[in-house]
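Removed from the display is one protein chain of the complex; every other protein chain stays in position.
Then we have subunit A:
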Amino acid sequence: MIKYCLSAAMLALGLAGCSAEQQDLRADGLVYCAEGAPEHFNPQRVTSGTTIDIISQQLYDRLLDIDAASGELRPALAKGWQSSADGLVYEFDLRHDVQWHQTDYFQPSRVLNAEDVVFTFNRIMDPEHPFHFIGGGIYPYFQSVDWASLVKQVSAPEPYRVRFELSRPDSSFLSNLATDFAAILSAEYAAQLLAANAPQLLDSQPIGSGPFIFREYQKDVLVRFYQHPHYWRGPAAMQQLVFDIVPNNARRMAKLLTHECDVIAYPRLAELALVTERPDVKVQESTSMNVGFWAFNTQRPPFNQVKVRQALALAINQRAILQAVYFNQATAARSVLPPTSWAFNQQLATPEYNPQAAKALLAEAGLASGFNMTIWAMPVQRLYNPNALKMAELIQADLAQIGVNATIVSYEWNTFRRKLTEGEHDSVLIGWAADNADPDNFFRPLLSCAALESGSNRAQWCDPVFDRILNQALLTDDQLQRRSFYLAAQQYLQTEMPLVALAHSQRIQAINSQIEGVTINPYGGIALFSARRVQP
């Protein structure tokens, strides 16, 4: 038969399939073309959106979920929860029917219980925990929200009941549990790995309770998942889910048009108009909580002077950037917080483009003759910054107007981030996508002193006044009161200008018209649980 097929293929150069079977396998599988490779398979240790998109919603569950429409919390692994009057103790009732993944490397003997939750969070908090230092002991998200000092203890008073004791009330606590980073891991699997003396496999051969089961990862080529038949929400519509890793934008688009990809991440905005004309492709747009910004290394002169930072902010033409880089698929930013947030400060002045005023400020700072600086442009495309290199060129030209000579610097992405964390930059074009609906998520991970330590503070900015405002905002549950603190925080940022917020972008997916049910959480990764193929 193969021989027949081979000669047939040679004749027709393989134009059409020899059989209908090919159709079947394709009908039950979904190919998502991702813009990058996952770093590993444990959401606790990740900050990159690419990795979160691939692993988080697919492999794992969280105690709580965020409702995509309203931004409110809703039950997930936890059926319900209670908090004490003083806001220091939270208790969660877990579901009894959550099955772990069954694979060739792990056969679970029990369902998910409180032990797993305790294991998950102790790994992050407890330096004595056997898994704490696996992978370097770095949990960027949790460190940026100061988790270790916030949570005193996690315990399991009953098999399906988890108790969190906090050291201070924190109104963003529940939101943190609902982020993609707070995925629940299996304690039983961890114990098995520990016994086999291979604890590092926990993050590379994952076991979760989510809708898909990990099958294989071919480095920089693809990630393959299969359906989890005993998923507690019911099995996913697709039998197989493959993440094809295609970093090149044009190639990803080409693969969508040739139907090699069903869904592509981050289509180039410039090509959207072209794509919308085709009947076999649709474009899905959704609001996303993110911000693209230009951060100054405030520990380096001359960027340690407020006047210099303000001058640079005045010197750039934000409108031109929105047009050339975002193709107007974004809102002009006035603050790091997007205008859709309840804590957004409407009183903030719109950013101004005024090279004369910028020059005057530089002169006041004693730098009338200008200076040399570097602009680091991230080498990858992100929602919040689809083309950092182009943006850097625009800013470079703007800065030349006020006598500042800027050089553009870029490295391969991993190197880039490592060097940023080490603070080798003068300024950097990068951004942030929110992990939960809480406004705190825009301030603390980006600009607090704790974030400086965990390495996500790109401005290298640590200001006690600002930190105090953030901390006070967390002490109360009263939204009006919290709002007043965040308004003050935004006002403070506008005068201090550790970073210039540039744009809040829409998240856009290009999808094959046959595919339905792809959902995007505005606060996190893509969910492919209910994605299915419908015949048009």
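In this section, contacts are C-beta pairs under 8 Å (C-beta built on N, C-alpha and C of every residue); 3 or more make two chains touch, one makes a residue touch a chain; residues count from 1.
As a working rule, contacts and distances are computed from a predicted model.
**Q** The chain dropped from view, which UniProt name applies: "Peptide ABC transporter", "SoxAX cytochrome complex subunit A", "Sodium:proton antiporter" or "ATP synthase subunit b"?
**A** When "Peptide ABC transporter", "SoxAX cytochrome complex subunit A", "Sodium:proton antiporter" or "ATP synthase subunit b" are compared with UniProt, the left-out chain turns out to be "Peptide ABC transporter".
**Q** I'm checking contacts with the chain that's been left out. Which of A:25, A:283 or A:363 qualifies?
**A** Going through A:25, A:283 or A:363 one by one, A:25 is the residue touching the chain not shown.
**Q** Taking the full complex into account, find the residue in A:111, A:156 or A:257 that is in contact with the omitted chain.
**A** A:257
**Q** Out of A:98, A:112 or A:242, which residue would touch the omitted chain in the full complex?
**A** Counting the whole complex, the residue in contact with the absent chain is A:242.
**Q** Give the residue, chosen from A:68, A:88, A:156 or A:222, that touches the chain omitted from the document.
**A** A:222
**Q** Mind pulling the subunit A residues that touch the left-out chain?
**A** Contacting residues on subunit A, toward the hidden partner: 1-2, 5-6, 9, 13-15, 17-19, 21-22, 25-26, 29, 31, 215-216, 218-222, 224, 240, 242, 244, 246, 251, 254-255, 257-260, 412, 414-415.
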